[in-house]
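The structure that follows is given in the form of structure tokens.
What you see is the complex with one protein chain gone and the rest in place.
Up next, subunit A:
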Amino acid sequence: MPAKSRWSHWIGPVSLLSPAGLWLLLLLVLPTFVIFQLSLVPNIRPGDVVNPSGIENYLRVFEPIYGNVIGRSLGFAVGTTVICLLLGFPVAYWIALSAPRRWRNLLLLGFVLPLWTSSLLRSYAWISILRRTGVLNSFLGVLGLPPVNLLNDWPAVLIGMSYSFLPYMVLILYSSLEKLDKRLLEASADLGANPIQAFFKITVPQAFPGIAAGTLLVLITSLGDFVDPELLGGASNMTVARLIYNQFLGPTQNWGFGSALSMVLIFAVSIAIALLIKYGDNPNRA
């Protein structure tokens, strides 16, 4: 190889990496710094002169009325994560370990297929099921049970969100359970462990990185969910994402406060990402 000049050495990396890098820098990284700057401006509207002057917006975020919104968003996210873990683990376990081997890919694809359909339309379908004259109440009527009103309240939000994020949980748990060393389970049975002991001492520790990854990813994505709370939750179930939307596109335009809320959301998500990197399954290894 002829000796390369200093500059030709950089032509390859720069031409491959700079187009995407510039795009992400301009539309994602730099704007995040601007969001931080805006979050320090009280009562800013589009077109105002930006003059960072204080942390009033952040103090407002933690006033009781907005503190409740953050608490509710966290509650929905934690609730969704717990439900997805409880419902998703048996499904992932069955597909990865109990179902006939040649059906596994097909079963997994079948379970996560609804993920590929429009999230708005899936929420809309839950409206048709949960509304007063919907499928659920006609079913209860047939059974002779009284109708229930779940729509426009927190149970509908939890149902919609759990439905939306269950496939993610199953996908991640599946990839970690698939790698499980079954010989250890057999060995523990030979040594006299009952199935429950074997489950908690063999299966759960081995699947822990997958459980951590699934839990944190569902927590992160459900914390920022807009569509399910907006369409299923009604006016009383305001969440952070809905509140941010209103500060930018709603009637109460306040970009400074919206920016402060965005920073709080980004901060919360960053903590979860840090935990994910520390405890979760490395996606590059799988």
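Just so we're on the same page, a residue touches a chain if its C-beta (ideal position, glycine included) is under 8 Å from a C-beta of that chain, and two chains touch if they have at least 3 such contacts; residues count from 1.
The criterion applied here is as follows: contacts and distances are computed from a predicted model.
One subunit of the complex is not drawn; among "Spermidine/putrescine ABC transporter permease PotC", "Na+/H+ antiporter subunit D", "Cytochrome d ubiquinol oxidase subunit 2" or "Electron transfer flavoprotein beta subunit", its UniProt record names it "Spermidine/putrescine ABC transporter permease PotC". Not every partner is drawn; the one left out touches subunit A at residues 12-13, 15-17, 19-21, 23-32, 34-35, 38, 46, 87, 90-91, 94-95, 98, 105, 109-111, 113-114, 116-129, 131, 133-135, 137-138, 163, 166-167, 195, 220-221, 223-227, 231, 241, 244-245, 248-249, 258-259, 262, 265-266, 269, 273, 284.
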